[in-house]
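Presenting chain A:
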Amino acid sequence: MLILAILVTSLTATGIAAALTWRPWIGWMTAASSAVVLGLGVGLSVTSLSGPQWALHHSLRADSLSAFMVVVIGAVSLLATAFTSRTMHQELTSGVTTTRYARHYVVLTQVFITCMLSAVLTANLGVLWVSIEATTIATTFLVSHRRTDGAFEASWKYVILCSVGIALAFLGTVLIYYAQLHTSGVAHHASLDWTTVMSAAHHLDPRVTRIAFALLVVGYGTKVGLAPLHSWLPDAHSQAPAPVSALMSGVLLSVAFYGLLRFRAVAVAALGPAFPRALLLVVGLVSLLLATVMLIAQRDLKRMLAYSSIEHMGLLAIGAAVGTPLAIAAVLLHILGHGVTKSVMFLSAGEISHAQGTTEISRITALLARQPTLGGIFGFGLLSLVALPPFSLFVSELNMARAEVDAGLWWAVAISLVCLAVIFAALARHARQMLLGGAADVPPTALPTALPASLTTLLVGALVACVVLGLLTWPLQSLLVHAAQTVTP
Partner candidate 1 sequence: MSADFWYGALATLIQVVVVAFGGPLLVGLMSKVKARSEGRVGAPVTQPLRDLWKLVAKERLHARHASVVLGLAPTVILASTVVAVAISPLVSTRPWLSSSADILVIVYLLLTGSAAAALGGLDVGTAFGGMGASRAMTIGALAEPALLVAVVALSIQSKTSNLPGIVSATLAHPDWVLGPSRLLALGALLIVVIAETGRIPVDNPSTHLELTMIHEAMTLEYAGPELALATLGEAMRLGLLFSLVANLFLPWGISTQRSVMSLVAGVAFLALKTTFVALGVALIEVRSAKLRLFRLPELLAGGFVLSVLAVVTGLVAR
Partner candidate 2 sequence: MSTTYVGVLELAAGAVLLSAVMTLWRRSVRAIVSMLRLQGVALSVVAVDLALHEHEHALLATGALVLVVKGVAIPALLRRIAQRDPRSRESRPLVNVPASLVFAAALIVLSYVVGTRITALAPSVVTNLAPLGLATVLVGYFMLVTRRHAVSKIVGLILVDNGIALMTFLLTSGVPLIVELGASLDVLLVVVVLQFLMVSMRHHSATDRLTEMKALHD
């Protein structure tokens, strides 16, 4: 029931937004729908603890992992949609957009969110692929929403790179299906249904599954933003409106990663852990290294955040490579922590660039003096992003590292720790420039459109939530453990 309610809520909001012309309350309506989704997701998490839920003749399915992803999507989209009204207002007043495009924006955002929800709630791995591909289409328009040269260029690159990547994931899915058709021994009805695939996973032909999984890693990896197919990510994230960047970085990447997690379980069952581990480890480490070197001399605020997303996705891949229940639980916690933190970062970066009129790091100065609250949120968000306690990313990164060393990958941990330290240094340098750089005695400037208290509270609340998640066990632990079990042997 809850599953349907979630999708219906999101679809209803989409419908309303599509039916009416743009009004500020529509933005708030979408935020409310996100809040409802979040609430229903929490409810679903609770019920899913006792076993998977089904809906619509077994075409929708929610186990703890799906429920957890719904929570992530709900949380991040709540943050992002809450900023819709404000962003549209800013763009309308500055003439960047018109009410027509504002309506497009809201509708597409809702479509985007609905696609992600359907991706995690579907029982069918094929539909999962379709949903993720559909997000590409929705977000392409969102990336080009500002209709500048840069926005078009970014969305062009985005759609080309992602389409070709995700096509490979489709080929991988097909090969899994093919392998399943020809499983020896057990006679059963072949389908792309998750439970069916998993029940046959042990009998899948290893050679085909190997190729299939490799293609899936490349394909979904593109969407996750893993190197070497990451190149669309910095461009798209830097050109999209801030809430869209928040959604993309906060959940879209993770939803694609969710697909990888599912297929990893299949591959491990068919192949044993060695090959999936090696593959994920390589792409994870390459992504991490790439993000590291690109962050050192980064010049653009939003691109900086984008590369940081690549970094975190690399970490997730390394964690998933290990694939023990502890590692997966930590990976999931990391997904949530990263999602919330990164959306806070993108949203505040949006405010910053709007206020300062640039996203160039060297031209943003003395933020803490000019806008103490915004600067403070940004600063604490960065602290969370570099995984310092008490934020939850600290707990998840440490537990991933633990699991990795337990699996004998201490050298990978060593490499990633060095990368993380360099990234810390790089981000610290950039943060120094933006938060404290330049003239120190700048008085706080009262902006005509200073962040309203409600949104400030929301951002601060999100950071506090990160702290609570990193500090206390009760909200998540049982869900994480349960969810990890669904994709670990």
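We take it that a contact is a pair of C-beta atoms (placed from the backbone, for glycine too) under 8 Å apart; a residue touches a chain by one contact, two chains touch by 3 or more; residues count from 1.
If you want to know what made the cut, all candidates are chains of the complex that A comes from, given by their letters.
What you are looking at is a predicted structure, and each value in this text was computed from that prediction instead of being measured.
Undergrad: Using the definition of touch given at the top, pick which of 1 or 2 touches chain A in this complex.
TA: Touching partner of chain A: 2.
Undergrad: Under the touch definition given earlier, write down the residues of chain A that touch candidate 2 in their complex.
TA: 124, 126-127, 129-130, 133-134, 136-137, 140-141, 144, 147, 149-150, 152-157, 159-160, 163-164, 167-168, 170-171, 173-175, 177-179, 181-182, 191-192, 205, 207-208, 211, 234-235, 238-239, 294, 298-300, 303
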